[in-house]
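Data block below; observations after.
Every protein chain of the complex appears in place save one, which is left out.
Presenting chain A:
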């Protein structure tokens, strides 16, 4: 890492406040000097503090863990906090809010509202068929380490919404549960604590707004920042559920 003068870069941001009567969507260019290791988190914070205190965006963990900062970077949805400016050789970056979600302002979209509804829709929790409350003073249920690991691999989804913003079906079919919702189902299907059967999952997602809506365009998996095996899991669920009818 050198401390020489950095490149001059231009970050072009779509600004729009849907709550304002006068605001119209427009791009604003911000010019700044690149510093070593500069991410979009660092750049946007600098822009807000020094150039435009009115610019809205969402960051929480700034470490690629919480999923707050999905936005469209030069045409592709990505987590802004772990997008390095250095990876863009022209030094020109265009930022837009993610599509498919309600726009709050500028780069800020309401992923939380969408994810909450999705979680309720696919009942994204352990269903044990009204079994007795677990006695937590007693030994825990055993789980094979491989199965626990398989569940964990699917539980790593951070619900950032990048797969939804990448999804062709979602843009045509507003009620589509999205790759994130299908992944949630796949996760509980693996978990031995969950007693739901394939029939139960069919009730939740066995239609064109669910597992049969996916067109296998694969952009969800291409853009997933956690590298989840979304296509494999969707294909697996589809085979399993289609066999029921």
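One rule holds for everything that comes next: contacts are C-beta pairs under 8 Å (C-beta built on N, C-alpha and C of every residue); 3 or more make two chains touch, one makes a residue touch a chain; residues count from 1.
Just so we're on the same page, contacts and distances are computed from a predicted model.
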* To do: Quick one: find the hidden chain's UniProt protein name among "Lactate utilization protein B", "Fumarate reductase flavoprotein subunit", "Cytochrome bo(3) ubiquinol oxidase subunit 4" or "NAD(P)H-dependent oxidoreductase subunit E".
  => "Fumarate reductase flavoprotein subunit"
* Structure fact -> Of A:7, A:48, A:76 or A:240, the residue touching the omitted chain is A:48
* Structure fact -> Missing-chain contact among A:64, A:77 or A:97 belongs to A:64
* Asked: Per the definition of touch given earlier, which of A:149, A:197, A:216 or A:232 contacts the omitted chain?
  -> A:149
* **Residues from chain A at the interface with the omitted partner, ascending** => 1-3, 17, 19-20, 36-37, 39, 48-50, 53-56, 58-68, 82, 84, 104-105, 110-113, 115-116, 119-120, 123-126, 128, 134, 136-145, 148-149, 151-152, 155-156, 158-159, 188, 191, 193-194
